[in-house]
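Take a look at the structure below.
Only one protein chain is missing from this complex, and each of the others stays in its spot.
The letters A, B and C name the chains in turn, as written, and every chain counts its residues from 1.
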Amino acid sequence: MNRLYGPLDDVAGDAGHVEHPPRVGFFTDTSVCIGCKACEVACKEWNAVPEDGLDLLGMSFDNTGMLGADSWRHVAFVEQARVTGRQDPGFAGLPTGPSGIPETAGAVEARLEAAPRGGSELGTEPLPPGRPEPQALGMPGFDRPGDLTGAEGRTDFRWLMASDVCKHCTHAGCLDVCPTGALFRTEFGTVVVQQDICNGCGYCVSGCPYGVIDRRQHDGRANKCTLCYDRIGDGLEPACAKACPTDSIQFGELDELRERADRRLAQLHDLGVGEARLYGRDPDDGVGGDGAFFLLLDEPEVYGLPPDPHVPTRDAPAMWKRAGQAAAAFLLAGVAAFVAGGRR
Amino acid sequence: MTGPEPAELPSDAGGGAARSAEMFQGIRRRRGGRHGGRRGGGEPTVVPEAEFRSYYGRPVLKAPVWEWKIAAYLFCGGLAAGSSVVAAGADLTGRPALRRSSRLGSLGALLASLYFLVSDLGRPERFHHMLRVLKPTSPMSVGTWILSAFGAGAGAAAVDELVPRRWRRTWPARLLRRLARPLGLSAAATAPGVASYTAVLLSHTAVPGWNEVRDELPFVFVGSAAASGGGFGMLCAPVAEAGPARAFAAVGAAGEIVASRVMEHRLGLVGEVYREGHVARLWHASEALTAAGLAGTLLVAHRSRVGAAASGLALLAGSALQRFGVFEAGVASTKDPKYVVVPQRERLDARGSRP
Amino acid sequence: MGVRTWLGSIGASTPLGAWPVYRQLTGADPLGRGAAAQSPKHVGLRPRTASADRVAGSVCPFCAVGCAQKVYVRDEEVVQIEGDPDSPISRGRLCPKGSASLQLVTGPQRLDKVRYRAPYATEWTELDLHEAMEMIADRVVAARERGWQERDAQGRRLNRTVGLAALGGATLDNEENYLLKKLFTAMGAIQIENQARI
Partner (left out) sequence: MGSNMAEAHPVGFQWVMEAKARGARVIHIDPRFTRTSAVADTYVPIRAGSDIAFLGGVIRYVLDNDLDFREYVAAYTNASFLVREDFADTEDLDGLFSGYDPDTGTYDRDSWFYEGTEPPRDDDGDRAKTFSEPFQAGASGAGIDRAAEAERDPTLQHPRCVFQVLKRHFARYTPEMVERVCGTPQEEFLEVCRAWTAHSNRDRTTALVYSVGWTQHSVGAQYIRAGAILQLLLGNIGRPGGGVFALRGHASIQGSTDIPTLFNLLPGYLAMPNVSHTDLDAWIADQRTGGHKGYGYDVDAYMVSLLKEYFGDAATPENDFGFGWLPRIDGDHGTYRTVMDMIDGKVSGYFVLGQNPAVGSAHGKLQRLGMANLDWLVVRDLNEIETATFWRDSPEIETGEIVPERCRTEVFLMPAASHVEKEGTFTQTQRMLQWRTKAVEPTGDRRSELWFAYHLGRLVRERLAGSTQERDEPILKLAWDYVTEGEGVWVEPSADDVLRRINGHDLTTGDLLPSYLGLKADGSTSCGCWIYSGVYADGVNQAARRKPHTEQGPYDAEWGWTWPMNRRVLYNRASADPEGRPWSERKKLVWWDADEGAWTGHDIPDFPRTTPPGHRPPDDATGPAALSGDDPFVMQPDGKAWLFAPHGLLDGPLPTHYEPHESPVRNPLYRQQGNPTRKVYGRPDNPSNPAPPEHGSEVFPYVLTAARLTEHHTAGGMSRQLPYLSELQPALFVEVSPELARERGLAHLGDAHVVTSRAAVQARVVVTDRLAPLRVDDRVVHQVWLPYHFGHTGLVSGDVVNDLFGVVQDSNVFIQESKVATCDVRPGPRPRGPALRALLDEVRAAAGITVETGTRIATSHGVPHTEEGS
């Protein structure tokens, strides 16, 4: 009982919910995402999440940036010089030059370096004035693109889109470190911040290995996806999953979703999409598996996700042990200092 | 926080080998040379820039929302803990001046730390929610309860020192006087917890710069606490009484320096955040001050009141800068996805290579 | 009698029972990560749609796919708009624009009062709605008269006015377009157009 790490069959029971419904979650199949961002808007409408900044970020069509206190769903857009399965991107044979992707990414990066909190808040706050001007793509060219050799031309291309959300981890870093009990595990196995409790200590922000939760400015409290705790309590789907036009976001009982995801993965592999993989589905991973997991078409870090996160609580016993040793040394030093100094 | 800096074009590191990899978005030789690429002794860094993929170079983690106040809190907490040990020792060994100043110092540091802690909350008026639960998985919760126990003892003992002469004969004052020693001792007993839990507080996070130093940080922090507690005693008490404070400070300072060196040496890629830029300056200043304080403690503090005070101040300053350094290093480690992705990717690859 | 049972017995009837630490010590959640930490407000949470006075069947006002919407009303205010799962067109789904319908309908950007800009004025002024209607009717009659064309150069009957024009309709209801077209046609106005031409 009361595991700190590793697979856990009954998360809600472990959190003291004696009789409880099955664990629910999201399966986000990014291979059918059309990047419409309905999830972002539906979430905000339902949960009255504030607008989070009107900045053109230059990250393809992503102007949200990343998840945060004011973005509980975030659609990532990745333009890549490679292809998915048997998909034909259509650029072969065109008079193209080299890809512009490295340079565009460089222009974005220059802004991130100047952004508050390294950009982990970008999309929430405007960039500071005096931002560095982006670099042009080298000198204006004098070659006609068609004059370039085929080797320099770009042919492969794909555009990945993925809706990110709080993972509702089996072992949730944010929840574990919350000193007030504001963050708690619900009877559905989800992780929710109770706004009437949170005092904004900010510990959860650093406790999350996915960079999801954040403190809302001018409010001071931590905010993240609740998996629509109020809706699911009444048998409704979370707002994002309900709105999703292509059913990229699927809500349901976690066990069933995992089976569904396995089938979908097998189907994609059969279709030649070998790079498809599930992320957060494995109960043996560093957070005991995610309540919201994903089918991705590339490495997680390409979407801004950590490749192998673990809950800090995993090491809590060891850390306390070291702290105990240090404390003992500290006390010993104090005692020794006075014993050596003797009475006066 | 770093100010705006000119954009760096990708350096020539990596050369042709990286060319094909560039086809995939996110391959970075990021921010190479941004911090000057130099470390402590001035020798140039030879570690090649790591290659990894990311989402537009965007951080994976959220940078801590904590401000400088948390670093100040770490320092004050350590000072309070160190001082309370000195105070208890002084009490038991008959060093009234040292006892008095350390008790007061402990209370002052405690109050300051509480101020820093509470004012950094998003909702300070809800600070008491900390006592709603007792969560073993939350170092902040554990720390809150430790601090409560510590605060009761340290506070009462200090108040005893503040009772005006004309009230000394009243029965509450007499009761307090009788309780002051056991309460002071209780504070000293919990002080090691106060001194060390803050290391767990930082390490028990996803922040690479804090999490990956989890084995050494408690020693750095207790060393720092001892150095500052002893240093404070040296600063405030007469040389004659401050002997044990000097010893405590010296052991603490030595421990702090050694533990920090070990920590920095053991760190892999993440060690960059301690070795580069702003943090490196803090870190070097801290070490220099602590080393100077240590030398002063050993060489002059037993002879000269001024020397003792200077040494104490150096130790206090060194301790404070060390806390700020650790704090800033953690923040810096969240701003660059490199420190998240590369170690995790290496871990995965290592696991994947196993049969 | 164990300590936990004893604790449980004293807490049940006192405020102590509401203290999460107490619940940690006596309940199934000793680490305080779930049931013990749950605040009373978060027990049995219900969605705001559950307390709606009524639900109106509607259709999304943006593009022409025609996604069905459910409009939840409480105390004569729209509290939520979301897709209607019964629709064979949309199956309850909405795009970002459709999902923003609530903001469209209830947001502060909505005009509430008639605004009037007099000739050569540099600012809006307020105008009573009914007065505005009377003024517009006056102007319509006058413009119609001014632009009236009885016959063309060859004497063929035109029976129309070119003094007034209208643009719009693609976002209006069929019934509205019907009345507008009928009225304008009866008045002899012909420059009646809408987005379908664009």
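Criterion: a residue touches a chain if its C-beta (ideal position, glycine included) is under 8 Å from a C-beta of that chain, and two chains touch if they have at least 3 such contacts.
Since this is a predicted model, take the numbers as computed values, not measurements.
Student: What are the shown chains in contact with the chain that isn't displayed?
Tutor: Every shown chain touched by the left-out chain: A, C.
Student: Considering the whole complex, which of C:Ala18, C:Val43 or C:Met133 touches the chain not shown?
Tutor: Within the whole complex, the residue contacting the unshown chain is C:Met133.
Student: For subunit C, which residues reach the chain that was dropped from this view?
Tutor: Residues 54, 56-68, 71, 73, 76-78, 81, 84-91, 93-101, 103-105, 107, 109-124, 127, 129-130, 132-143, 146-148, 150, 152, 156-198 of subunit C touch the chain absent from view.
Student: In the whole complex, what residues of subunit A lie against the chain that is missing from view?
Tutor: Residue positions of subunit A that touch the missing chain: 32-38, 40-41, 44-45, 50-56, 58, 60-61, 63-64, 79, 81, 86-101, 103-104, 107-108, 111, 123, 133-141, 144-146, 154, 157-161, 245-247.
As a working rule, only the chains that are shown with their structure count from here on.
Student: Which category does the touching pattern between chains fall into here: line, ring, star, complete, or other?
Tutor: It is complete, because no pair of chains fails to touch.
Student: Counting C-beta pairs in contact, does A-C beat A-B or the other way around?
Tutor: Per the contact counts, A-B leads.
Student: Could you please state the distance in Å, as a whole number, between where the Cα atoms of subunit A are centred and where those of subunit C are centred?
Tutor: Centres of subunit A and subunit C (C-alpha means) sit 32 Å apart.
Student: Cα centroid separation between subunit A and subunit B, in whole Å?
Tutor: 29
Student: What are the residues of subunit A that contact at least two other chains?
Tutor: Only 176, 181-182, 197 qualify.
Student: Which parts of subunit B, given as residue numbers and ranges, touch two or more other chains?
Tutor: Answer for subunit B, listing residues that touch two or more other chains: 132-133, 135, 137, 141.
Student: For the complex, which residues does subunit C have touching subunit A?
Tutor: Those residues of subunit C that touch subunit A are 20, 27-39, 41-42, 44-50, 80-83, 85, 92-100, 102-103.
Student: For a test of understanding, state which residues of subunit B touch subunit C in their complex under the given definition.
Tutor: 131-137, 141
Student: Along subunit A, where are the residues that touch subunit C in the complex?
Tutor: Per the stated touch rule, the residues are 2, 12-18, 36-38, 40-42, 45-46, 175-176, 181-187, 192, 194, 196-197, 228-231, 233-234, 236, 239, 242-245, 247.
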